[in-house]
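Take a look at the structure below.
Here the complex is missing one protein chain, while the rest keep their positions.
By written order: A, B and C. Residues from 1 in each chain.
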Amino acid sequence: MSAFNRNARGVYLITVTPFQDNGELDLASTDRMVDFLLEKGVTGLTVLGIMGEAPKLTAEESRIFVRQILRRVGGQVPVIVGASAPGFAPMRELTQSVMELGAAGVMVAPPNTVRTDDQILGYFDMVNETLGSDTPWCLQDHPVATGVQMSAGVIQRVLRQSPNCVMLKHEDCPGLGKLSAIQTAIGKGDLQPVSILCGNGGGLFLPEELSRGAHGAMTGFAYPEMMVDVVRTHQAGDVERAHDLFDAYLPLARYEQQNGIGLAVRKHLFWQRGVIASAAVRKPGPKLSAADLADIDRLVRRQTARLATLG
Amino acid sequence: MSAFNRNARGVYLITVTPFQDNGELDLASTDRMVDFLLEKGVTGLTVLGIMGEAPKLTAEESRIFVRQILRRVGGQVPVIVGASAPGFAPMRELTQSVMELGAAGVMVAPPNTVRTDDQILGYFDMVNETLGSDTPWCLQDHPVATGVQMSAGVIQRVLRQSPNCVMLKHEDCPGLGKLSAIQTAIGKGDLQPVSILCGNGGGLFLPEELSRGAHGAMTGFAYPEMMVDVVRTHQAGDVERAHDLFDAYLPLARYEQQNGIGLAVRKHLFWQRGVIASAAVRKPGPKLSAADLADIDRLVRRQTARLATLG
Amino acid sequence: MSAFNRNARGVYLITVTPFQDNGELDLASTDRMVDFLLEKGVTGLTVLGIMGEAPKLTAEESRIFVRQILRRVGGQVPVIVGASAPGFAPMRELTQSVMELGAAGVMVAPPNTVRTDDQILGYFDMVNETLGSDTPWCLQDHPVATGVQMSAGVIQRVLRQSPNCVMLKHEDCPGLGKLSAIQTAIGKGDLQPVSILCGNGGGLFLPEELSRGAHGAMTGFAYPEMMVDVVRTHQAGDVERAHDLFDAYLPLARYEQQNGIGLAVRKHLFWQRGVIASAAVRKPGPKLSAADLADIDRLVRRQTARLATLG
Partner (left out) sequence: MSAFNRNARGVYLITVTPFQDNGELDLASTDRMVDFLLEKGVTGLTVLGIMGEAPKLTAEESRIFVRQILRRVGGQVPVIVGASAPGFAPMRELTQSVMELGAAGVMVAPPNTVRTDDQILGYFDMVNETLGSDTPWCLQDHPVATGVQMSAGVIQRVLRQSPNCVMLKHEDCPGLGKLSAIQTAIGKGDLQPVSILCGNGGGLFLPEELSRGAHGAMTGFAYPEMMVDVVRTHQAGDVERAHDLFDAYLPLARYEQQNGIGLAVRKHLFWQRGVIASAAVRKPGPKLSAADLADIDRLVRRQTARLATLG
């Protein structure tokens, strides 16, 4: 079984948070989603990320949702919880609470108030102090969402000062060069190995990232089997086949990664696949138009046809 | 006694959140701060604002702090609670909780994800729905903090569609023109009267704002008596005396409004005045250097001397 | 022959600016690029856009480059010149200069200092005054680059107040909904018809945009024949074939649209196709690594193979 440590490989899927049509948490759909993702072969789950509508949940709802996920997963794969917060007291509280419930670790991105290299390093000193020595964590590098640009050099310094940071979620764009720089440092022994999972544009550069040495993906997509298959095929050495698979899903993946309506597209597809009972997104959030739905139908139909030709 | 409604006047002071040296909430200092502010003549309190380090508190700490404030105030003046949140479920939860404890209302600023006029109007539709018909609220216009530019026209439209929005906290800079535009609309009967309190740059334009028709101030400063006296004197018609008082405090007020270290300056001054037992600011937060403290000592000494000449 | 007016259709290609290896303007390559693009069937050219490295040219270089383009085009297709500027004196000077040289019109995006609907409308009033009554122009809606969010409603108001604004370059993301709203207004007669060309993410949503009523594309890509063929096929009614073509190019188009290195990828491909003599990008600008080049080689090889299967 996979574990959340420096050797983590594969696909950590970022889950959605299922709601009922009336906006309430949908725990039955939560269970179904867990079963679906495990069946598709993910090696980990990440919950309460941006695409999990975390800021729209009350503290109590967050706890209930994480507990439900952990119960259903039952230790089959590690579960990481997003713990980015503007203050360290809420970060500590959430971390302690989810670790007690059985989470494997947490994920932290810098807040948009830190800018310079010194501020970034100072911030993660405080994160290490907050999380303590028993919580493994994942560093999220996601400048589009955070506004914080971390150079390859700074990421290395954060990793060096953070013995419990076992994973880098690499989500910068253009990030291929940054990925290469970090892998080079590890290769030279300048940096302890760390698991590097990619999420650049929702996996839109997955095959190229794998070629640069990424160990897998951490992102969301309504067809997690794409990422599982691309990673497995690529790691087995069949790079062309990995590209073939990726290309077949790319038109829909691109559509699902649109700013604004992306989450609604993803939930619609999960609903259509029978995973969740409602595609509801909490306000403030996007709604799909008839034209959007027609686009999706066409793309799914074409994707199915294309996959059939690949065998 | 003053009430939180469309006729509110005077100074709603934005409180700090007192901590002990070890970072724990300091409830004894909280009581002392309430007594101090009431004695200085504030007509309302606003808690859990940005300068109240709200995002650094756990949900439980927020509740404890608000309850302590409300108990000590004991209904002598209205207390407003900052309820801006990225999602409506946490906003509803916090609002219900503090209204049950006895708060007079809440204050809401738009999140930095809304940009266009339509998005702003749509957002406040949802705020009204979230707060319900029993919670009076204050619209906070603070583009420096939120990144959201609300024109005078849009503010009027928000006010028109929001029967329970009884107060505008006007904090735009340059905002004097905006203030004039809103007062003109009220004067013409195009807009129902609303209480307008100002916080532009921490009150750094208070006399000019009062001349444009503002009804008072809502901001923080370690010498709340300045704002109380300036508002009272100005409203009594002695505009030159109001400027004299304001000018005497301006050098220190300017220093306390510096980005970055401002909150530390304010807490240091509250500590020096015996209001709170510790000047501690929670991480991530600023610390004062010896040179900063020397600056403050000089400015306080000069302020005291200047006030003595005013009689 | 196509003209730059409300009936413009097809592909307005945003050109690069060719440099020699030493960074000097390369006018021979400029001529070759014009020939190449005309041969591929573009219906217009747009020069001095962001991807044309306009801010890195001196005023004199800009004039020389535009003159060279116009001479070589010789009136075969309209040429539009990017004229966005922080001040109106430079905008007027550049516009007069290029119109005298034979440009068909200019393109203007709002500067990032305008935010509210009122500011946007006020800004374009001044643009209309600056451009005068003889210069047709294209409104560029590109919030990722400008930071300015123009709602569908505001775009309609700008179009209504701008008799010479004959084209909308629609580049917002998610923009499909905005596109639908504008087409609906035109359909109802609420808005005079206007040519709508799309550039969303470098054409990454081109087939969907055409289905919503866009009249073509205005963007850059090293394979302009993709856009020409997709637009032609789609407008001929063979939507599935348009998607087939689009999908074949999508993996490379996605790679060329990466933030940061995108322009270097495009120039490398133009160089590889024999269009320009050097792939040089002026500083500050990106450089491609060996790994980037390997990615590109693979993607081009796969694209060629895929196109072969389409016939």
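Criterion: a contact is a pair of C-beta atoms (placed from the backbone, for glycine too) under 8 Å apart; a residue touches a chain by one contact, two chains touch by 3 or more.
Values in this document were obtained by computation on a predicted structure and should not be read as measured data.
Novice: Give the labels of the shown chains that the missing chain contacts, considering the complete complex.
Specialist: So, spelled out: the chain left out of view touches A, B, C.
Novice: Specify the residue from the set C:D26, C:E53 or C:E171 that touches the hidden chain.
Specialist: C:E53
Novice: In the complete assembly, which of A:V42, A:A104 or A:M150 touches the absent chain?
Specialist: A:M150
Novice: Which residue, B:L250, B:A280 or B:V300, contacts the hidden chain when the whole complex is considered?
Specialist: B:L250
Novice: Could I get the residues of subunit C that touch the absent chain, sorted low to high?
Specialist: 53, 55-61, 85-90, 93, 113-114, 122-123, 126, 282-284
Novice: Across the whole complex, list the residues on subunit B that are touched by the chain not included here.
Specialist: 173-174, 176-177, 180, 204-205, 208, 211-212, 240, 243, 246-247, 250-251, 254-255, 258-262, 286, 289, 291-292, 294-295, 298, 302, 306
Novice: Touching the hidden chain in the full complex, which residues of subunit A are there? Just list them.
Specialist: Within subunit A, the residues that touch the unshown chain are 115-119, 149-151, 153-154.
Here is the rule we go by: only the chains that are shown with their structure count from here on.
Novice: Which chain's mean C-alpha position is the greatest distance from subunit A's?
Specialist: Farthest from subunit A by mean C-alpha position: B.
Novice: Of the chains present, which has its C-alpha mean closest to the combined C-alpha mean?
Specialist: Answer for the innermost chain: A.
Novice: Could you put a whole-Å number on the gap between the CA centroids of subunit A and subunit C?
Specialist: 33
Novice: Which subunit A residues touch at least two other chains?
Specialist: none
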